[in-house]
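Reading through the structure tokens given below for one structure.
Of the protein chains in this complex, one is absent; all others appear in place.
Naming follows writing order (A and B), and every chain is counted from residue 1.
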Amino acid sequence: MSECWPTIRITVNGQRHLVQAPPMKRLLDVLREDLHLTGTKEGCGEGECGSCSVRMNGELVNSCLVPALQAEGATIETVEGLAQKGELHPLQQAFLKCGGAQCGICTPGMLMAAKHLLAHNPHPDIAEIREGLAGNLCRCTGFMRIFESVIAAAAQSCVAEEQRGADAR
Amino acid sequence: MNTSETTRIVGASVARKEGVDKLLGRARYVDDIEREGMWHGATVRSSIPRGFIRSIGFDRRIDWSQFSVVSASDIPGDNHIQLIVADQPCLADGMVNHREEAILLLAHPDKHKLREAVEAVHIEYEPLPAVFSIEESERQDPIVWGTDNVFKTFLLEKGDVDSAWADAAHIVEGEYRTGAQEHLYIENNGVIAEYSAETGVTVWGSLQCPFYVHKSLLAVFDLPAEKVRVIQTETGGAFGGKEDYPSLLAAHAALLAMKSGHPVKMIYDRMEDLAATTKRHPSRVRHRTALDNEGKLLAMDIEIATDGGAYSTLSSTVLSRATLHSPGPYVCPNVRIRSRSWATNTVPYGAFRGFGAPQTIFAVERHMDEIAAKLGIDPAELRRRNFLHDGDTTATEQVMREPVILDQLLDRALAESNYHAKRAQFTGENPTSAVKRGMGIAAFYHGSGFTGSGERYLNSLAGVDVTPEGEVRVLVSSTEFGQGTNTVLTQIAAEAIGLDYCDVIMAPADTGIVPNSGPTVASRTAMVVGRLIERAGLQLVALLREHAGLGEHFTRAEFFAASERYRAAKGEAVSLCRYQPPPGIFWDDQKYRGEAYPAFAWSVQVAQVAVDTVTCSAEVEEFWAVQEAGRVINPVLATGQIEGGIAQGIGYALYEKVLLQNGQMINNQMTNYIMPTAEDVPPIHAHFVEIPFQHGGYGAKGIGELPHDGPAPAILNAIRDATGVSFHSIPLLPEDLFAALAARQAIEEPAAV
Partner (left out) sequence: MRGDAEAHELIAPGNLSAVLKLMADAPGEWTPIAGGTELMVAHAAGRLNARRLVSLWGISDLRFINATTESIAIGAGVTFRDLREHGVVASDLPLLARAASWIGSIANQSRATVGGNLVNGSPAADSSPALLAYDAEIEVVSVHGRRRIAYSEFHTGYKRNIMTTDELLYAIHLPRRFARHQQYLRKVGTRRAMAIAKVALAGTALLEGKKISEIRLAAASLAPFPTRLYRTEAVMLGEAVTAETIHAARKALLAESQPIDDIRSTAEYRRGVAANLLEEFLQSLRQEGRTQ
């Protein structure tokens, strides 16, 4: 059977992969099983909890609801790609400092949702943060520390922007 | 006393110990782990609530030779899970007592082949009549457990309740109910097991209590202690839901591993986890209360009933805590509490954050507002008049020897929430607004640690060691599942020894490596185990001074050099301490009298709620929580515990309903079991008042469960304040509000035009 499966080309965190998989295999399982990127978690398998959130071609998606074939040619970002050169992403730093992660199982998806939010809206207000993270269920924190983390990360990237601006001058 | 000036690391918001791993996505949860040659397991479950198993057939469309199949007859030892009473079978043997009870286990190399195989096992039953509620069980016909359907009974008496009614100025009665609640940890239950005749059973899993699992596996496999090893993997939330259930699941996977000769992974999907695993006990609490003219409590007569499900599991201890928290944080000369836990044919109810206390605190704190309304006293004032103080005695006649500062907590909560001004404002606005607002209070304590003599029986052992690699390790079976065990215990060890936070790590929660520091439950870790680590750390330094020449003041390098000398001389550098009860502790298990808890954490919470009369929905708009839980070891983590517990408590009050139909959960999907999202949780303001407890780790008491106790009564009290309608049960869904508000409207405006 496996010889008739299509070969799917995907780029994950900048790395190109060829994966032979049943076309209805979930992107989540392709990431976890074929590419051994187990940072992306399954919490419900029905698109409710957001633990499997990744970015696909710049869109936030629940990877449990994406058939592998529909990821053909796609660029995927997962939690494993956030830190660069051993340095935590500002969101990861903020989550660490502000207590945004407790048990950690929702954290990878939450980080991707937060990254997606800030990519579109670098300085969200609290209502926008709530909306941006509403598809990611956290049972530990009551969300307050997560909101603070996102606010802190936004402020930090604001500082970084200013710094870059200053450097450019 | 302000100890924050005298500690370096305790009291600081250091980053979560395993935080970086979690943020990088490299923390290894059980489903992230593969073992060589691993198979996958699945469970064949009962499709009826109660009856005899008459036959088990295997559909020929499946090639069964490719599967391993385990039934009760494959169990080498005792077919029972070892909790308090060993009545729950590991696998049903001839009879089932609840829906989803495990009957057969299947394993196969390809997990996708299991679903069809499970459906191809045909079980014929002879159904028996079943009971699904406390009331049905109370009829004792049929008898579904023991001789009377009763798992446990407590009778607690102080003074003479019956003498109080005649002279009372007021007598107020009420009945209060709470529903089941699902933990909804985002990581479902899961384990991996391996078996070999030489080494025995090894289990990796998402779990709270490695030694509980260990104990059950010893019995199921009839093996000596050294042939069972349980290792906790990173655990994605638990809340009590991984206290007792993993013992069953671990046994299942281990049986399949033994039968198949392969490592076996069993990971529940969300539907199975919701349908088959434990929930919070539903309850019914009746209050009859006598008061004098001033609103002072004269007598409290309390009757508690909980639904325990099909097997006793932890129901007796849940009932114990429910009983001990049922009178609230008040002084009352005459108290009688009669409590019972009843058997029904549903999935056994189990441990859940608060462990019986949220149920009875809901009742008493709702009841206090009913009393306040009847007597025409402000709810805050009624509570103040009855609060416990230092030197008072509780219902168990425990003398409050530590400071009790409920008045201060109440004052702070009222001030922070602007309670009185807001109430006045809402009273003015509500008559002309479609949205009615109100404020509600709950005041309560939560006993830290095991009840009564529990900690003495546990006899916990914990410590620290120094490895040859130059790391100080905390040796405990206490587990991390988000609450901060790793961080808090390493902070305490570093503080006690005089090292930096980064010098101390956690030893793996592996029964083959660490001593039994007791289960990670009952808000006991920071207080009880933390104290053991504090002592062990101090003891280690003393040992090094005495035997390895460590000076009075030392550098990091000198410490590790001394450890090295000590290890060279003694073989290892380890310091273990065993639990010692605080002096003067007395507890009578028979009469339920004495020191119910070594310490209490105290809290006053205030909810601001809006009820929309168009949609009949209630939303919490803002929430304040002021608590005294001893010394706060890590403010950011502690605040996270409070906020998370409150969010879960809001869910308990207004959103989360376990829908049962003939004992089967029918809303077993996340889309239909409704927990609050990021858009539903209101701003939460948490404030700590710190009074260090001398017998807790650096002054800590329990925090984890406390915040879940108050939201439900505070919210329903606020709804009463907003609408004038009293609600007596949770979850309180819009449909319930609709029915009540529509009924009231029908009375007030018979021909609404």
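By definition in this document, contacts are C-beta pairs under 8 Å (C-beta built on N, C-alpha and C of every residue); 3 or more make two chains touch, one makes a residue touch a chain.
For clarity, every value in this text was computed on a predicted model and none was experimentally measured.
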Contact residue for the chain not shown (choose from A:19, A:37 or A:64): A:64
Absent chain, residues of subunit A that touch it: 1, 21-26, 29, 42, 45-48, 50, 53, 59-62, 64-70, 72, 113, 116-117, 130-132, 134-137
Residues belonging to subunit B that touch the chain removed from view: 111-112, 115-116, 269, 271, 434, 613-617, 655, 659, 666-667, 669, 671-672, 674, 676-680, 734-735, 738-739, 742, 752-753
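Simple rule for what comes next: only the chains that are shown with their structure count from here on.
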Distance from subunit B to subunit A - Cα centre to Cα centre, in angstrom: 31
Contact footprint of subunit A on subunit B as seen in their complex: 13, 15-16, 18-29, 31-32, 183-188, 234-239, 269-270, 481-484, 636-637, 639-640, 643-648, 669-671, 675, 677-679, 681, 683-684
Complex interface listing, subunit A residues touching subunit B: 32, 37-46, 48-49, 51, 78-80, 82-83, 88, 92, 95-99, 101-108, 111, 129-131, 133-147
